[in-house]
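Only a single protein chain was left out; the remaining protein chains are all shown in position.
Chain IDs A and B follow the sequence of writing; residue 1 opens each chain.
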Amino acid sequence: MLAFLGRRVLIAIPTIILISIFVFGMQKLLPGDPVLAMAGEERDPEVLEYLREKYRLNDPIPVQYLNWIGNALRGDLGISLRTNQPVLELIGQKLPVTIQLAVMALIIAMVIGIPAGVLSAYKKGTWIDWVANTVALSGLSVPNFWLGIMMILLVSVQLGWLPASGYRPLSEDPIQSIKTMLMPAFVLGTAIAATLMRHTRSAMLGVLKSDYVRTARAKGLSERVVLVKHALRNALVPIVTVTTLLFGELLAGAVLTEQIFTIPGFGKLVVDAVFNRDYAVVQGIVLCTGVAFIAMNILADAAYRVLNPRMKDQ
Amino acid sequence: MTAVTDPRTTADPTPAKSRSRFWSKFLANPAAILGGVLVLFFVTVAALAPILPIFDPTATDWLAVRKAPSAEHPFGTDEIGRDVLSRMIWGAQASLLAGVVSVAIAVLLGVPLGVLAGYARGWTDAAISRVTEALLAAPFLILAIALAAFLGPSLTNAMIAIGLSAMPIFIRLARAQTMAVMTEDYVESARAIGLGHIALIGRYILPNIFPPILVQSTLTIATAIIAEASLSFLGLGQQPPAPSWGSMLNIAKNFLEQAPWMALYPGIAIFLVVLGFNLLGDGLRDALDPRDH
Partner (left out) sequence: MPMKKTLGLALAFALGTTALQAADLRIGLQEDPDVLDPDQSRTFVGRIVYASLCDKLVDITPGLEIIPQLATGWEWSDDGLELTMTLREDASFHDGTPFNADAVVANIDRSQNLPESRRKSEVKSITGVEAVDEFTVKFTLGAPDATLIAQFADRSGMMLSPTATAAAGTDFGLNPVCSGPFSFVERVAQDRIVLEKFDDYWNADAINFDTVTFLPIPDTTVRLANLRAGDLDMLERLAATDAPSVKNDSGLSYAEAVSLGYQGITINVANGAGADNPLGQDARIRKALSLAIDRNVINQVVFEGAFAPGNQSFPPTSPWYNANFPLPERDVEAAKALLAEAGFADGIELEIQVANNPVQMQLMQVVQAMAGEAGIQIELVAKEFATLLRDQSAGDYTASQIGWSGRVDPDGNIHQFMTTGGGINDSGYSNPEVDRLLDAARTSTDLATRKANYDAARAILEEDLPIIYLYHVTWIWAMDQDIKGFTPYPDGMIRLEGVTKG
């Protein structure tokens, strides 16, 4: 196991370097000089030139990259050109928010997706199966941002049930925090519920055909016990794997949802940073989400191996 | 990752028989038929846009700004007095085009790279795989936003950005399929009799990886249509006065209270067409899956 993890981490290193080069390069190709973009109405050429020198934007791009990666390795991701705040501090402020949103979305997705998948496998080929399937795919087909807007219009403005924004950290005001996160988590959760449902369904289909389910039924156990205790438990392996991967995706994937519900997480930070050419922030976040995504992949593989020891090294 | 097809799906040696079995399975699935009908409907509407008896989608009317649905304008008018229905019909072209073209870009770039990686193995494979992983780890939408910002906001550039960000799925899929096909006995024997690389790939590999690529393409079109809408929503897709559903929503969000119809109908249209592609892709996958009898 340790050897497996070690090897996966080693393989991840060139991938992370590639991501960093990729993001850095793309940033540098973006039109609109960051210093000019920051300047807004105040475009004193002398000051702009001073800032370019100060942030070493006049250096050749490879030199800039080496500089940045060197600092990053020492834990210094630079500062936001817009607010002068250190990027690491910004990430520290945003990460808990995005994790909270991802966890809540995942819970909602599991509550919807897993039972729907079990039911649809159990009733395979019947109208229940295809209705469940269509409903799940509907969740995947609604554009997040549109659903978000419609929910704000209905739930917040018309009915006044939940606040449209006004996020508070979980530690400061847990009730308000959960209330403001409920709608965005629902929007994200319904989208990934479909994926979870599909994987649950196919895992269950495999398990339901297996010998031990047949044995359990032969023993005269009730269908509920067979389904939940025997079948679902055995189908959990791929479900856990896919859940871990979805979590990694959610960390980076909530861009528009955060924008709509003004949730101060990663997604909102990165969109604003791209538009403001706040390049140090973009690089820092993409590096972070990239690492998180790869870490989740490794975790998923590890979970798969732990839960399913029959699997051998590929 | 939602719908990566199982790499074990391989071709059946008797095409004619498998084709009829495919159709019987596909037609037995009401969800797949619904999907097919939805897709066909929107494709027809988009194709007929120039000859339908509708308003000019860019004709403005200062006296009919943000008017609620009526007999004259069944879906109402927009913020500068244009007919929402005819903008939606013309917008269908942009949205479908965005889906199809970006997937075409992803397939045309991704499949050759994937086949190359799976066929050549070794260093080529390692290099392509690392790049693919890096692309996968960079968040899709962030990548697309940055690319669209770099290239400048337009429908074409949005399609390029979406296509490039969707490419890794196809690289992975084509690579896995190629590797699976390469272990088949008939490929081994074809190699043994000295068939060249090109012939081998053309005769055995490409036909065998076609079905899963088709399934994946259908599902990715769905994702791409949503992605185009998302980019347009951020102002990086289709540019006015030309309509697309996403850019219509981008404007509409400022008038939710005064003109909810501006947001309602394009949103429903996106939902239906994406659902159509998802159901169709899902149905194709089930019908093409040889494991499942």
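Operating definition for what follows: contacts are C-beta pairs under 8 Å (C-beta built on N, C-alpha and C of every residue); 3 or more make two chains touch, one makes a residue touch a chain.
Predicted, not measured: the structure shown is a model, and the values here were computed from it.
Only one of A:142, A:194, A:269 or A:296 touches the chain withheld from this view, namely A:269.
In the complete complex, the hidden chain is touched by one of B:79, B:125, B:184 or B:286, namely B:79. Summary of contacts with the chain left out: across B:18, B:60, B:124 or B:156, the touching residue is B:60. Interface with the hidden chain, as seen from subunit A, comprises residues 31-33, 36-47, 50-51, 54, 80, 82-85, 90, 93, 149, 152, 156-157, 160, 163-167, 259-262, 264, 268-269, 272, 275-277. Residues of subunit B in contact with the chain left out of this view: 60, 62, 65, 79-81, 149, 152-154, 235-236, 239-241, 250-251, 253-258.
Everything below uses one rule, namely that only the chains that are shown with their structure count from here on.
Within the complex formed with subunit B, the subunit A residues making contact are 14-16, 18-19, 22-23, 26-27, 29-31, 130, 133-134, 137-138, 140-146, 149-150, 153, 157, 194-195, 198, 205, 245, 249, 252-253, 255-256, 259, 270-271, 274-275, 282, 285-286, 289-290, 293-294.
Here subunit B touches subunit A in the complex through residues 1-3, 29-31, 34, 130-131, 133-142, 145-147, 149-150, 152, 222, 226, 229-230, 233-234, 246, 249, 253, 256-257, 260, 263, 267, 270-271, 274-275, 278-279, 282, 292, going by the rule given at the top.
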